[in-house]
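With one protein chain withheld, the remaining protein chains of the complex are depicted in position.
Take a look at chain A:
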Amino acid sequence: MWRQANWNEPLIYELSSDKKRKQGIIIPEEDIDVKIDIPEKIKRKNELEIPELSELEVVRHFVRLSQQNFGVDLGMMPLGSCTMKYNPKVEELTSRVVENYHPLQDEDTVQGILEMMYEMQKWLAEITGMDECSLQIPAGAAGELAGVLMIKKYHESKNRRRDEMLVADTAHGTNPASATMAGYKVIYIKSNQEGLVDIDILKEVVNSKTAGFMLTNPNTLGLFEENILEISKIIHSIDGVLYYDGANLNGILGVARPGDMGFDIVHINLHKTFAVPHGGGGPGAGAICAKGELKDYLPYPIVDKEGDKYVLRNPVKTIGKIASFYGNIGNVIRAYVYILGLGPQGVSQVGKMSTLATNYLISKLKNVKGLELLAPHRPRKHEVVFSAKPLLNDKGVTALDIAKALLDRGFHAPTIYFPGIIEEALMIEPTETEPKETLDKFIDALKEILEESYKDPEKIHQTPQNTTVKRLDQVKANHPTSVTPSYRVLRLREKGVIKILK
């Protein structure tokens, strides 16, 4: 039976004694005769409450914490739309190329880094079918913001008043959030019975106020929007911009390109499609690419080549900067290594192999009692969304229960919190890096959970049992009287200094 480590590890504050001085690192000191003379008015008054520990204690504490955590190196993480593929270890060779270079150094001192960036810009443009890419996007959502700001500035420069952004109802929540940040009113486009954009609704909604349409293809249900050329024609007929959310690019990588489908702007999540480790939710890395006139609006700078020198250049109508410097270059180079290692053949195989894995899972799970699948005749690309609604109706077991039961078997759960259009969603994305043997074990685990749910639903409600902690109290975590986002709040509440969070 799978079991996760459980160290009952105290908080780092609780490991430290208030009275004894300890040191985890020696600060180098120089013989310098300078008096520290901070103006009284700005001196820190309250003593720091930071614990003091030896190096060993710090290391042991964090190693124990790491053992109470689950990553791709430990097991399958079929989180739909998150693309948790394996991160090849060779990527760790990259640090020396970028680690010690300051972003404000002159171009002539960082030619190696700029050459790498230049090649990545070209390769990502080729992969997406765009004309140019900017690498300064620290994550996908920042790419979306850049994209919608580009759309805004583009329309403004044409003296067009456009204040509506169309978003598919299957979209990632970041799409409407990004559109709002750019000042747009969000108009949702409903999906049809097949889980695809409803073309008739789209035609009705599109008008002279439409700035653009944010879409991902394949969509979050894993379905390819087969009417994409018609969608593109509709949006372009009113001079709208078609925006591609690259979160799901993995399923068609090497098979089809957004640029060839009529998209004008694309963001890429390098940490997803190009296997950069996710680091517990970040750092990621991204790129924003555009074609035609829109490429002039990309965030600056872009790396260009003049003779045999690499130089930084600003697109003529740039929206400005999204990050202070060039983005998460430390991760861009990890993605670069991934592409080097796969080569043209490997990169071109990714979409096919991830799609093969997804449809293999579907073939084994589509007739399992308790699950249902929208439009089962359609092939999925990178991911599939099952609904556990039949199980809920039959036995009162939810998608959340299934998720927790999977944890007990050594698998991370699928995404269960969206898309909103599927009740009790289980969004599974196996990726091309999981071996068939692991896929089979995952399928067996899921089948077993469903069978057990019919036999003994109460047992499933009691999961997880084998993880570091058992099921957590979310109400207490979020209640205004008990919500505790830091140790400081805990201390101050115990002293009666802070009140209910109103």
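Simple rule for what comes next: a residue touches a chain if its C-beta (ideal position, glycine included) is under 8 Å from a C-beta of that chain, and two chains touch if they have at least 3 such contacts; residues count from 1.
As a working rule, contacts and distances are computed from a predicted model.
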Considering only the chain that is not displayed, what protein name does its UniProt record carry among "Monovalent cation/H+ antiporter subunit D family protein", "Probable glycine dehydrogenase (decarboxylating) subunit 1", "Sugar-specific transcriptional regulator TrmB" or "Tryptophan synthase beta chain"?
"Probable glycine dehydrogenase (decarboxylating) subunit 1"
Residue of A:Q23, A:S208 or A:N393 in touch with the missing chain, whole complex considered:
A:Q23
Among listed residues A:N331, A:T398 or A:S453, the absent chain is touched only by A:N331
Given the contact definition stated above, which residue among A:G284, A:P315 or A:G370 touches the chain not shown here?
A:G284
Pick from A:E226, A:E293, A:D394 or A:E448: which residue touches the chain that isn't shown?
A:E226
